[in-house]
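Here the complex is missing a single protein chain, while all its other protein chains stay put.
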Amino acid sequence: MFSVTIRDHMMVAHSLRGAVFGPAQRLHGATYVVDATFRSEALDADGIVVDIGRATEELHAVISVLSYRNLDDEPEFASINTTTEELARVVADRLVARVQAGALGEAARDLAGIAVTLRESHVAWATYERTL
Amino acid sequence: MFSVTIRDHMMVAHSLRGAVFGPAQRLHGATYVVDATFRSEALDADGIVVDIGRATEELHAVISVLSYRNLDDEPEFASINTTTEELARVVADRLVARVQAGALGEAARDLAGIAVTLRESHVAWATYERTL
Amino acid sequence: MFSVTIRDHMMVAHSLRGAVFGPAQRLHGATYVVDATFRSEALDADGIVVDIGRATEELHAVISVLSYRNLDDEPEFASINTTTEELARVVADRLVARVQAGALGEAARDLAGIAVTLRESHVAWATYERTL
Amino acid sequence: MFSVTIRDHMMVAHSLRGAVFGPAQRLHGATYVVDATFRSEALDADGIVVDIGRATEELHAVISVLSYRNLDDEPEFASINTTTEELARVVADRLVARVQAGALGEAARDLAGIAVTLRESHVAWATYERTL
Amino acid sequence: MFSVTIRDHMMVAHSLRGAVFGPAQRLHGATYVVDATFRSEALDADGIVVDIGRATEELHAVISVLSYRNLDDEPEFASINTTTEELARVVADRLVARVQAGALGEAARDLAGIAVTLRESHVAWATYERTL
Partner (left out) sequence: MFSVTIRDHMMVAHSLRGAVFGPAQRLHGATYVVDATFRSEALDADGIVVDIGRATEELHAVISVLSYRNLDDEPEFASINTTTEELARVVADRLVARVQAGALGEAARDLAGIAVTLRESHVAWATYERTL
């Protein structure tokens, strides 16, 4: 199995609902360093998993919609807590949708899976991975 | 699959038995930067894999028993080499025991797995992972 | 010259005023990984620059006042932009005040300087350093 | 499952064929920080996955053949693009051949798998992993 | 003293002349992770050292001229070895020229200094710093 990973980041404000979150129930913020991994059983004719340039653009497009925002104000997140885990899933699912729409080319439709890791600090991070 | 990872560290003295270890057969020491990963197929009602605050406390409790000690003096390790691999297993197994005893709450009993990585330097690390 | 550095982190929401900040004029957030450096020309009788345990506690106390907050709501910051540079200065100045009040012990009053670096992502950070 | 990872690096010149590579079609170069992971279901009698000293020597031997070279001049690569993905496979396959030839000892012939990650920058890396 | 640092990278081929360089006398390559630091005694009216967006663009422009090239073919480097130290100086001097031409705005002309670090691997890097 092959994989390629690219890194970018986003900066958001949000609050979390539930006593389990302690002080993070207050409005605060986070930088998420985002690692997106694309997995494939085989390489294409160029010897790559995906076009890293296009993958970088697509990842940046996905996280630009979220970055420099207060996620508490986004209607799409009204029904969930925007935890690191949930945001990893959101980024991964949106990348998958773009891949399936052909944004990374025809070959990328055969990707085996995608994983997204969001690093919220030097001591904590979360990953969501799914098959395709 | 979701996962959450937290990082802490411990500092121990020890020696290793066997010609394969060369100079590490002498009493020496190591800082292990410890990454504990909790895996789950689904998020709980709060949108998390585990309560990261409690997980951090439990990991710290597990490694505090080992840290600032000479592992050669600990009877529990008399029959094994305290290699990075073995210590990763010890930390993971003790975390699993705490999870199964309910220390991370009822939902955490459904965790899919736990992995522990011990980084002994900038050029070497070991991981032990097990299902739950 | 000797120095000792310790690392912690804080997570805040804020917005920045001024066209130069582009999308960061919106309410967003950041994780700041905080490195506090204590400099001294000489070591004390124990062979250290500062008691790293106390220094860690003092740094944590200083940034806990800021963390998990929306800095736009803090009256103390009403007249400034809470840029990475300004926040580095705030943390450094508060650490200096604690040192001068004796929080790190008598010897620490002779520190040569303090520097604080705030890392806002994997590609950007700011430092403020001052003599004592 | 246990694993042990060691890190080394190599520095090469090369060019890539295909419009997808944009400016990387020109002769340029890269430092690859190489992480080689050895996986095993069980530890040997010494409590290790592999002798980390020998593993380090074998990895270094494998990448020394490639390092400080222009890969465009190496006949063995005439028919492929030396992408990060392909080079990860080359390094992994050569490590596997050495393991199977006994270079890491008899026990290492029972390894479950090997993975090689090549980090080409702070924002991009590729992995190839295979079972044994 | 304040400083702001931004990170980017470039990938080049080159060879080095002189027995001291051993195998690096052959044509090979490197990824340089480039950290550019801007120092200032005071912050401007916006509370910043430099506009980090413009600084990022200027750094990228400077290193794009070098990246994805074989430096042995560049007439401007015919008389020097393109060591990590020399390349750090080249990048720093070109950033200074842009600052002095006003590319980072009027306030940036008062910068106290610029430093550039080129990381060629996980175990070696070089810095050139100069006052302004």
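Labels A, B, C, D and E are assigned to the chains in the order they are written; within every chain, residues are numbered from 1.
The definition used in the following text is that a residue touches a chain if its C-beta (ideal position, glycine included) is under 8 Å from a C-beta of that chain, and two chains touch if they have at least 3 such contacts.
Because the structure is a prediction, the values reported are computed rather than measured.
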Touching the absent chain when the full complex is considered, from B:27, B:42, B:61 or B:97: B:27
Missing-chain contacts mapped onto chain C: 1-8, 43, 46-49, 51-53
Contact footprint on chain E, counting only the chain that is left out: 16-18, 20-22, 80-86, 88-89, 122-130
Touch residues of chain B, complete complex, unshown partner: 7, 9, 11-14, 23-24, 26-33, 67-70, 120-123
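We take it that only the chains that are shown with their structure count from here on.
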Closest chain to the centre of mass proxy, which here is the mean CA position: A
Equivalent-chain rotation between chain C and chain B, CA atoms, steps of 5 degrees: 180
Whole-Å separation of chain centres (CA-atom averages), chain A against chain C: 30
Residues within chain C bordering two or more other chains: 122-123
